[in-house]
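For this view, one protein chain was removed and the others were kept in their places.
Note that the chains take the letters A, B and C in the order they are written out, and that residue 1 is the start of every chain.
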Amino acid sequence: MADESKRQLVSEGDFAGWVMAEPAENFNGLVGPYYYRQDAAGKVEVAFKAEKRHLNGGGTVHGGCLLTLADTSLFIFALPHLDGGGAVTVQLDSQFQQPGRLDDIIIATGEITRAGKTLVFGRGELKCKDRLLMSFTGILARKSPQGSRDG
Amino acid sequence: MADESKRQLVSEGDFAGWVMAEPAENFNGLVGPYYYRQDAAGKVEVAFKAEKRHLNGGGTVHGGCLLTLADTSLFIFALPHLDGGGAVTVQLDSQFQQPGRLDDIIIATGEITRAGKTLVFGRGELKCKDRLLMSFTGILARKSPQGSRDG
Amino acid sequence: MADESKRQLVSEGDFAGWVMAEPAENFNGLVGPYYYRQDAAGKVEVAFKAEKRHLNGGGTVHGGCLLTLADTSLFIFALPHLDGGGAVTVQLDSQFQQPGRLDDIIIATGEITRAGKTLVFGRGELKCKDRLLMSFTGILARKSPQGSRDG
Partner (left out) sequence: MADESKRQLVSEGDFAGWVMAEPAENFNGLVGPYYYRQDAAGKVEVAFKAEKRHLNGGGTVHGGCLLTLADTSLFIFALPHLDGGGAVTVQLDSQFQQPGRLDDIIIATGEITRAGKTLVFGRGELKCKDRLLMSFTGILARKSPQGSRDG
């Protein structure tokens, strides 16, 4: 999720021009920081830079680290469709196509393909430059007023 | 991955009787520690305890955190089939069925359903006691001698 | 779906002891017939026999044919949880582990892992004897009173 309230524009470094969400004391704070930017068409990108702490024992970016970005991004992509209400991931499928490496700037892009009354469908990919690391599809369920996932 | 070399038996607390992998300076070290145990039949379980740092903005365990355990577990389940060779995840699908909560002891169990010459198929679930949080299926590809994922 | 009204007990042949749904003029009628049986614990199995018309150009059972059985079975497994209401598949994931062959008796087994207020989660596998052909997971959405999928 990306409900961090404090955001700041980055002025230098790898993410100059991106907005950084001030890390909260939660899983995105642990794994991130994540960076956000929006193109002219309003399409949002979410990114992070792969550090040693993101790698697996084989020296490439841990699948769980890529999946965390995918899950977070899917929620970000869905935000404009949630009308201020919450949502939870109910399904996420992913294909790992090439490994992520140390120091890679990994960027998630994607789209919501259908926003229904109860379910929101989306898809996206994680890339480092032109190298496709992972594609994913997922489904979110809007939270009921009672806040339960699927009561 | 779970190539941490140092392991120690836990003698007290929530994970008494489990083995803890001494956290390495990698993603499992960041997200874990993870705990392992093996039943009489040799079936391995992988577990962690949900702390505040594992939660999303909604106060439940972040999907990426559950996916990290799933991906790690799939690899652990596959180890006996890898004959000392490596493997990389090529696909992971997950269904989030109920949310994980703060202080939940979340345990992954599963099985390898087919170990072929190039691909290893598995499945599993994450539970807190009898509560099913997530089911997952995945495919690993054995690493070629050159160490490439899928050259 | 499996709303065929006429069912008959098969007394001989490969499916002796199974119940056959009289083929309706729909997709299951085209691809089937499908056969059903229930064990003492109430667990349902769904089966068909692979004929030439079920094969792909490579001489093995077409993936779509296996997926049709998976989708149909998921619905059958869910029936006791639907309380007479309808449901539609919203997601299906499948791993093809070994090919189906001509004359294989292919049997689907599985379970509903969670039946929530709006979503029903399940999983299963297709086997020919002890040979695992495919594993699958899926999500159904209960139909709203208006009969819409996801309005």
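Here is the rule we use: a contact is a pair of C-beta atoms (placed from the backbone, for glycine too) under 8 Å apart; a residue touches a chain by one contact, two chains touch by 3 or more.
Note that the structure is a prediction, hence the values are computed from the model and not measured.
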item: Chains still shown that are in contact with the chain withheld from the display; value: A, B, C
item: Chain not shown: contacting residue from C:71, C:104 or C:125; value: C:71
item: Touch list for chain C against the chain that is not drawn; value: 1-4, 24-31, 52-58, 60-65, 67-72, 86, 88-99, 149-150
item: Footprint left on chain B by the chain that the document does not show; value: 90-91, 93, 114, 116-119, 139, 141, 144, 148-151
item: Where the unshown chain meets chain A, residue by residue; value: 91, 93, 95, 97-98, 113-114, 116, 121, 123, 125, 132, 135, 137, 139
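As a working rule, only the chains that are shown with their structure count from here on.
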item: Equivalent interface positions on chain A and chain B, same or different at half; value: same
item: Interchain centroid distance [CA atoms averaged], chain B/chain C, Å; value: 30
item: Centroid distance [mean C-alpha coordinates] between chain B and chain A, Å; value: 21
item: In chain B, residues with contacts to at least two other chains; value: 91, 93, 95, 97-98
